[in-house]
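One structure below.
The complex is shown incomplete by one protein chain, all other protein chains being positioned as in the whole.
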Amino acid sequence: MSDDAADVQRVLAGDVDAYAALVDRYYDRCARFAIRMLGNRDDAEDALQATFLRAYKALNRYQERDRFSAWLYRILVNQCRSIAARRAHRDKVFVREEALLLNAPDRAVVWTGEDEEFVQRVLSELDPLLREAFLLKYIEELSYEEMSALTGVGVSALKMRVKRACDRLRERWERIKND
Amino acid sequence: MTDSERHPYVELIAREARRPVQTDPAARARIMTAVRAEALPRSRSSIWERVIAPRSWTLSPMAGSLLAAGLVGIGVLAGALTANRGGRPSVDRATLGAVRPPVSDTIVKFVIVAPNAGKVSLVGDFNDWDETRSPMLRAEKDGLWSVTMPLSAGRHLYAYVVDGAWRTDPSAPVIDDGFGHRNSVKLVAKGSTL
Partner (left out) sequence: MVPRSLGVAALVAFAIGAAPLAAQYADPYAAALARLDANSRFAIELVMDSARTVGLSDTTLRSRVLEGVQKHASASRIVESVRRKFAFLRTARTMLGQVSNEELDAASAVLEAGAKPAQLQSFKTRQKGREALEAFTIWADLITRGVPGEEASSAITKLWQDGADDATFHSLWNNVQADISQGLNPGAALQNRIRETPQRTVTPASKPPEGQEIQSSR
């Protein structure tokens, strides 16, 4: 039995503190996805709180033969989607800021990529569905089958989304490069 | 992978995005606080464990009177029992797998004419569509099969399983079941007696 399954068993047997082990194991990784997906820490924290609470309440539905991370991520992806839907206006804010940045005299920030904010701005330019697919593929490094199980979207549709996300990024590079 | 996906800029973004983020330990603590305020998630221990282990069972007043009146179907009774697991909250409706009839339910009699049938049962959203839960009983002569069921006020979907075949109630409104067939609809008015 994996650590995850063992901890789940403990919680179901009444040991609430065993849940802290699961939170510790997955929080940072989930936080990375949520922040990249939602573009700001406040929204990300809301998504994470909701995710871990929902996961706790639904623990008796977790099947041991499934990977706990996949099961947890399904909840996380869904929480991020609903929070993003409720706060759609923020994406527009990012795009405007990005335009200012592109026109700024000092371009060093745009090139180095050392800046977390820079990555957020770039990701925020992507349509949420494309962003989600890109993150699941390249940051979470899931297979298309795993992504499909997580999101309920077909494999070919997901491949298309990842490809389009990469196309957009490439186009962005072309634009920046030629300025 | 296509050319787009191997593009150095794309790889740069992916690499940057993969960097770990710094998180606030207080946020995790807030999660555990919220979790502790919740009821324990229900365990999936087997029904047989619960039956065999020494426990005290109590009949809800409703089930008691139904049993006395000879009106109850098997499925109803199973749902009417609660187990006291010494210190733990008593098993709730979902865990036992059947609805515990509250006092405000209406007793509804379901009837179908099936003179040639060998076995008829009632299935619906009130018994998880399980044909073993509410078998119907045949009246001596006229081919009438019936069963009574306590139902909450509102809308219920149901069907009859007649010798293995799912049939709608000829005397009730129908709807699509979402699987290419049909179900019947029973509307139970608030405070009605049938």
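As written, the chains take the letters A and B, and residue 1 is the first residue of each chain.
One rule holds in what follows: a residue touches a chain if its C-beta (ideal position, glycine included) is under 8 Å from a C-beta of that chain, and two chains touch if they have at least 3 such contacts.
Quick caveat, the model's predicted, so the values are computed rather than measured.
Only one residue from A:Arg10, A:Arg29 or A:Arg54 touches the chain missing from this view: A:Arg54.
Here one chain is not drawn; of B:Leu12, B:Leu144 or B:Val185, the residue touching it is B:Val185.
As for the chain not pictured, it touches subunit B at residues 42-48, 50-51, 57, 59, 67-68, 70, 72, 74-75, 77-78, 81, 91, 94-97, 123, 125, 128-133, 137, 154-155, 157, 166, 170, 173-179, 181-182, 185, 187. Touching the omitted chain from subunit A are residues 54, 58, 60-61, 63, 65-66, 70-71, 74-75, 78-79, 82, 145, 148-152.
Convention: only the chains that are shown with their structure count from here on.
Averaged C-alpha coordinates give centres for subunit A and subunit B that are 34 Å from one another. Listing the residues of subunit B that touch subunit A in their complex gives 2, 4-5, 7, 9-10, 12-14, 16-21, 23-24, 27-28, 30-32, 34-36, 38, 40-44. Residues of subunit A touching subunit B in their complex: 11-14, 16-17, 19-20, 23-24, 27-28, 31-32, 35-36, 45, 48-49, 52-53, 56-60, 113, 116, 118-119, 122-123, 134-135, 138-139, 162-163, 166-167, 169-170, 172-173.
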